[in-house]
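Partial complex: the chains shown occupy the same locations as in the complete assembly.
Per-chain residue numbering starts at 1, and chain names A and B are given in the order in which the chains are listed.
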Amino acid sequence: MGIRLAELVERFGGELIGDPATEVVGIAPLTDAGVSHISFLTNSKFRAQAGQSQAAALIVSPNDDALVAETYQGARIVTKNPYAYFARVAQLFESLTAFVPPAGIHPTAYVDPAAQVDPTAHIGPHVTVEAGAVVKARAVIDAGCYIGRDAVVGEDTHFFANVTFHARCTIGARCILHSGAVIGTDGFGFASEGGVYIKIPQVGRVVIGDDVDIGANTTVDRGALEDTVIEDGVKLDNLIQIAHNCHIGAHTAMAGCVGVAGSAKIGKHCTFGGAAMISGHITIADNVFVTAATMVPRSITEPGQYTGFYPMAKNSEWERSAVVVRNAAGLREKVRELEKQIKAITTPKTLQEDES
Amino acid sequence: MGIRLAELVERFGGELIGDPATEVVGIAPLTDAGVSHISFLTNSKFRAQAGQSQAAALIVSPNDDALVAETYQGARIVTKNPYAYFARVAQLFESLTAFVPPAGIHPTAYVDPAAQVDPTAHIGPHVTVEAGAVVKARAVIDAGCYIGRDAVVGEDTHFFANVTFHARCTIGARCILHSGAVIGTDGFGFASEGGVYIKIPQVGRVVIGDDVDIGANTTVDRGALEDTVIEDGVKLDNLIQIAHNCHIGAHTAMAGCVGVAGSAKIGKHCTFGGAAMISGHITIADNVFVTAATMVPRSITEPGQYTGFYPMAKNSEWERSAVVVRNAAGLREKVRELEKQIKAITTPKTLQEDES
């Protein structure tokens, strides 16, 4: 059941200081770790806790190692990015105990005879796979999922229960779609005539790269004429809305409840805090960080952090200030008026006449 | 495969300038259109692109036609609303290739013997139709949908995969419910007693008119005692929440992530930008446009556009300003104090004494 530290270093690198034969059976936070756990120090301010940890081994950065060694007696794996190292070790431990769904099609699933399901893929109970759809090697499609006509699901991709993946959309390898995610709904496109809406058919697709995670109940609309595109490594949390024709650059991450309106083009390596709202038809540069609860009304061309939410206060204080904010233009007018009056007072008469 | 321009004009009106026998095989934007496509000019600022388009034909407004004709050599269909015309032509082309699900009940579906499903309707795999439910002619119920007891689904209405439509709710003709939409959940109604909540049974229904579209993972709660009502032609995007007892007027449209609290009465022909939030028990007039990310805390009695989101800035600028905004009432106090002081300086002494 245990893994020797030597094996960890062999798999994931890092410098081992201590006995390579030491075995660990799991990974745990500093304060929770027992004597057969490995733990990790990802923030220097917890150095003191490290000294008191019972963990058999510690993943630590070169910066922290010397100080940690003063108080901590166990083995250390020194590595530049202890948090990433922790993630890999945790994945390894999880893989040892995780349930692996069997290859094959559950008897209660419906797979159209014209669909292609790789024999190594898992198709769970009550799944529907429509004609022309392709499910590639080792893909796992859990109970109740729907895969539309001519859709393509890549190798090792996992749909948790009750995902809806519509016709002609494609998703790459090693992706995770969480329960309730809906990919490839019609975009919200209408022409207005005499106050009545006429639906514009949405004939584009959703095209998703490799290593993309999409959260529970998140929705991604298909493009109107062209495709909605989500590049490699994008991570979307729960309850996010991505509208038609959006393009999300590689390795961009969005926290829960974010909304992105139609045709927004978002760069690579961006991060969006929860409930950030992105307007349609705008462009956001690479490496932009939008704070939670911020409305982005226009394009952002420079990397950096952008924010725009109303600062919370006790309700009574907010009420007093909100009236002023609502008429902030009026307050500025008053200040301008005061500036004029003071100028009139402080400026010598002759100068005033010269100016007029 | 192609459609003659004569046929388009016959179906949808407009004045054709060019050869009625010209055939087009699809519709595409100005810059993408090939020689067998029809394209459209919906915004005068793209007139220049029209001249360079390879499209065999162009849908154009009377206003733009003369200038377009100077550079564009193909056929033109002149019509007052080219965008609506485009929508109709696109619908026509889509209908030629769209998959039409067969009439009848899929063998894996469960339809209660006491439900009435029209023989022309389609019931997909793993669908559940409870007792007393009615599914009318040519309705299409895709895989995994749930239709509750005594619910009614109108003619030609389409539920995409995994829609939940609860007991006793009704929906009219030609509606579209997108995947994951949940109609008829219990409203959020509780009485509080000694700090504990007691559920108030929600016994109203959701009553939906004709030609209504409801987006993916959008939720509409049933009324507490009366009904939640969505009138004809309403268009709701994805991830919208409509609480119990709301009434949404005909031909109102809401973009994604909007929330409407209980008992709000919303007029006809309104539009709501994404993530707009509507308070409960308020009334919104017809023809109101609420900007995205705006909280509507009170009734709106006049048509027009209403806005209220914090203007985004670089985070460091926002931090400096947010402190001031949080205490905007304090700033106004200071300005009032300054006004008094300046008045004291500028007002002749005798006048000041008179005022006191």
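In this text, a residue touches a chain if its C-beta (ideal position, glycine included) is under 8 Å from a C-beta of that chain, and two chains touch if they have at least 3 such contacts.
Just so it is clear, the model here is predicted, and its values are computed rather than measured.
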Full count of same-sequence chains in the assembly - 2 placed in this view: 3
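To be clear about the criterion, only the chains that are shown with their structure count from here on.
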For chain A paired with chain B, centre-to-centre distance based on mean C-alpha positions, whole Å: 26
Parts of chain B lying in touch with chain A, wherever the complex brings them together: 28-29, 32, 81, 83-84, 86-88, 90-91, 93-94, 99, 106, 108, 124-126, 142-144, 160-162, 176, 178-180, 213, 215-217, 233, 235, 237-239, 251, 253, 255-257, 269, 274-275, 292-293, 309-315, 318-319, 322-323, 325-329, 331-332, 335, 338-339, 342, 345-346
Residues of chain A that touch chain B when the two form their complex: 108, 110, 126, 128, 130, 144, 146, 148-149, 162, 164, 166-167, 180, 182, 185-186, 188, 190-193, 195-201, 203, 217, 219, 221, 225, 239, 241, 243, 257, 259, 261, 275, 277, 279, 291, 294-297, 304-311, 313, 317, 320-325, 328, 331, 334-335, 338, 341-342, 345
